[in-house]
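Worksheet: the structure to be examined is printed underneath.
Missing here: one protein chain of the complex. Every other protein chain is in place.
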Amino acid sequence: MTELSFYIAMVGTVAFASSAVLSLAEKRADLFAASVIGILTAIGGGTVRDIVLDVPVFWASDLSYVWVALGTTVVTFYAYSIFQRRTLPRLFLYVDAFATSMFAIQATYKVWDLEFGLPIAPVLLGVISAFGGGIIRDVLLERPTMLMSRDLYAVPVVLGCICFTLILTYAWEYRIWGYIACIIMIFVIRSAAIRWNLRVPNWATMGYARASPDAGK
Amino acid sequence: MTELSFYIAMVGTVAFASSAVLSLAEKRADLFAASVIGILTAIGGGTVRDIVLDVPVFWASDLSYVWVALGTTVVTFYAYSIFQRRTLPRLFLYVDAFATSMFAIQATYKVWDLEFGLPIAPVLLGVISAFGGGIIRDVLLERPTMLMSRDLYAVPVVLGCICFTLILTYAWEYRIWGYIACIIMIFVIRSAAIRWNLRVPNWATMGYARASPDAGK
Partner (left out) sequence: MTELSFYIAMVGTVAFASSAVLSLAEKRADLFAASVIGILTAIGGGTVRDIVLDVPVFWASDLSYVWVALGTTVVTFYAYSIFQRRTLPRLFLYVDAFATSMFAIQATYKVWDLEFGLPIAPVLLGVISAFGGGIIRDVLLERPTMLMSRDLYAVPVVLGCICFTLILTYAWEYRIWGYIACIIMIFVIRSAAIRWNLRVPNWATMGYARASPDAGK
C-alpha cells in the first residue's frame, strides 16, 4: 500500500510539474523560473498537508520527488513545442485533473493512516493537497484559481475523498481497489466535465432564484 | 478563561464561514466549492497561527470547529436568499468585522498564554489570525484583499491587540473583562467605519504632501 502510494504520488508529481510548465507557455518564462514554479506546484499541496499534520515534509527524506519534478520541468520546457499550440490549454486541463485526482486520494490515505482528525480531516486535507499545488501555481502566475470556475472542479474531488474515507472506514479490505477506483472516478468525472463542458447545474448554485438576470423568466 | 476563549472562537467560526459564503453569492458557486472556502476561511487564520507557534492545529483535537464551519456554510448557502440583495454586501462587512475582532483577541490570548515572543508576537499573531482567514478567502475568490482598503480596517485590530496585550501584562486580574472589552472595541470602531464610511485621514497616510493630485491646494 505504501509502495502504491509512492508510485501514485510520483505520477502526480510528473503530471503537476508538466501542467505548471504548460501553463507557463504564454508567459515566455525562462528555464529557471519554470523550474521554481514546476517544483512548487508539484510539491506544494503535499507540503501544506504535512505542515498541517506536523510531520516532516514528504520530500525531505526522499528527494526523488523534487528531482522528478525538476526533470519533468526541463523535459516539458524543451518538448512542449511538439504539441499543437491549440491543443495545449486543453491538454493542460486533463493533466491538471490527473494530478489533482492522484494527490487527493493519496493525501486522504496518508491522513487517515495517521488517524488525524477522523473522519473529516482526511477529506479536508485531501482537498487541500489536491488543490494546494494548483493554487500556488495560479497565484504565482496571477491566473484565476480554478477553484472558482463554474466547471465541475471541486465537486468530483470532494466526492472522491468522501468515498475513499468511507471505504477505508467500512471496507478496509478493499482499500487497494478503492484507492484506484476513487482516483479513476475523480478523473473520469472531471474529464467528462472538460470534454463536454459540463457545469454545475443552476439550481445547485447560490442565488439561482434571483442572482442571475434571467432567472424566473 | 479557556471556556470563554472556546465560545468566542466558535462564534468567530460561524461569522467567518457565513461571511465567506455571503461573499460567494455573486460568483454562483456550488455547495462543494462553498464548503471548501467556508471551512478554509473559518479555520485558516488560526491554522497559520498554530503552525507558526509550532503547536498542533487547534481543529485537529476538536473537530467541532470544522463541523460548525461546514454547518454554517450549508445553512448560509440555502438561507442567504432571505436577505435583500442590496443589504448583502453591507451585512458581509459587519459579519467579517465581527469574526475579525473575535479571532484577533482570541489569538492574542493564546500566544500570550504560551509566552511566545512577548510582547510583540501576541499582537503580530493576533493580527495574522484575524486577517489570515479573510486573506485566504480573498485570494481564492480573487477579490481585492480588505487589508489594502483605505477604510479603517487594520487600525482597530492592531489597536485592540495592543490594548489586550497591555491588559494581560499589567492588569491580569481584569483579563476577562479586557477580553470582552477589546473585542467590542475593535468591532465598534470597525462598524463605525463601515456605517459612516470613515477613512484613514489623509495626513495619516503615505504621500500626503505629494502623492494626491490635489494635495497642497
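Here the chain labels run A and B in written order, and each chain numbers its own residues starting at 1.
In this text, contacts are C-beta pairs under 8 Å (C-beta built on N, C-alpha and C of every residue); 3 or more make two chains touch, one makes a residue touch a chain.
Fair warning: this is a prediction, and the values are worked out from it, not measured in the lab.
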- [ ] From the listed residues A:A9, A:I39 or A:L168, report the one that touches the chain absent from this view.
- [x] A:I39
Open item on the list: In the whole complex, not just what's shown, which of A:M1, A:L31 or A:A192 touches the removed chain?
Closed with: A:L31
Task: Residue in contact with the excluded chain [from B:A34, B:V127, B:L141 or B:C163] - done: B:V127
Task: Touch criterion as defined above, residue of A:M1, A:V139 or A:I180 at the omitted chain - done: A:V139
Open item on the list: Residue by residue, what part of chain A touches the chain that was omitted?
Closed with: 21, 24-37, 39-40, 47, 51, 54, 56-57, 59-60, 63, 66-67, 70, 77, 80-81, 85, 139-142
Open item on the list: What does the interface between chain B and the hidden chain look like in terms of residue numbers?
Closed with: 51-52, 54, 116-117, 120-121, 124, 127-128, 131, 135, 139, 144-145, 147-148, 150, 153-155, 158-159, 200, 204-207, 209-212
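Convention: only the chains that are shown with their structure count from here on.
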Task: Separation of chain A from chain B, taking each centre as the mean of its C-alpha atoms, in whole Å - done: 29
